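Missing here: one protein chain of the complex. Every other protein chain is in place.
Let's look at chain A:
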Amino acid sequence: MPTNPQMKLAENLLDLNTVKQEPTRMGFGLGLVQAADENPNIVGLCADLTASTKMDDFAKKYPSRFIQMGIGEQNLAVTAAGLSAVGKIPYITSYAMFSPGRNWEQIRTTLCYNNSNVKVVGSHSGVSVGPDGATHQAIEDMAIARPIPNMTVFAPCDSVEGKKIAYAVSKFYGPAYIRYTREKTPVITTEETPFELGKAQVFWFEPEGKKPDVAIIACGPLLHNAILAASALEREGLAVRVINNGSVKPMDEATIVQAARDAGAVVTVEEHQTAGGMGSSVAEVLAKNFPVPIEFIGVQNRFGESGEPNELIEVFGMGVTHIIEAVKKVIARKNA
């Protein structure tokens, strides 16, 4: 199988029976403690969701550096801005629906315009939140965070990458938004997988000597569906390149444009509205540099609803078969 050997991905990632499953937010909890162990200026603020957002290990280990904010997400953002003004590095957590959802203006003014060193952590993004329903399924969060100057946006594909991103954002000065997810999803990468903020990575290569027929550009746990789709398409004789594009802003334009040049057709995959998210960002880059046909996998201008996570992924058109259909459609458009 043509997973990129340099990426040192999980060996059993195609086997749904044995692949390890963990929620990406678990990685956040580990990465935060790792960063906090090294840097005493790191503080944690949470709006009454300490266990669900996985800030609980940090809160237990460093109680004097943890601030329980109660259910006040606007105050969560501005208090963090104040802490940053005296040299702290605050991580603030809630559900993505409420931060950056409810407190968007405070994030824009006091974190981004102020250029504060605050890391916004939104867990429970996507429809895969499941039974809680649409009110708690953030599927517009990247669209509202991405256009704000100074802001950076990251969407880890699994718990291991989630840990690396949580740690890495402590190493640069400035605001960041990281979107995490509630459900257990396949662990695609390993501790050995190379990682750098701002870099897109080829996780699945077209067979050697062949040009790719399509490039699938994905972020978040749906990257696993993209890889499963690539594997199935390869069995049908199609050459596919799959890119992990978890650094949504800044985006690795060179890798994205190269993929479009090589494949001539692109499918983007994200658990987010297709308007304004990672796919839109890819479209902006390609429209400017190398326009090719693009199909967008994501939520199509609808609210979520209650259901089981996997069921909702299918209902909202983000399953493996939907990606395969989108690939065939975009190749047909390229060849038309």
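Basically, contacts are C-beta pairs under 8 Å (C-beta built on N, C-alpha and C of every residue); 3 or more make two chains touch, one makes a residue touch a chain; residues count from 1.
Rule of thumb we're sticking to: contacts and distances are computed from a predicted model.
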item	value
Undisplayed chain, where the name is taken from the UniProt record, one of "Sarcosine oxidase subunit gamma family protein", "Inner-membrane translocator", "Peptide ABC transporter permease" or "Transketolase"	"Transketolase"
Given A:T24, A:T110, A:S123 or A:Q137, the one touching the chain that is not displayed	A:T110
Among A:P5, A:G87 or A:G209, the residue in touch with the chain that has been omitted	A:G87
Selected from A:L9, A:V78 or A:I313 as touching the chain missing from the view	A:V78
Contact partner of the left-out chain, one of A:R65, A:H136 or A:K199	A:R65
In chain A, positions touching the absent partner	43, 64-65, 67, 69-70, 72, 74-75, 77-88, 90, 105-106, 109-110, 113-115
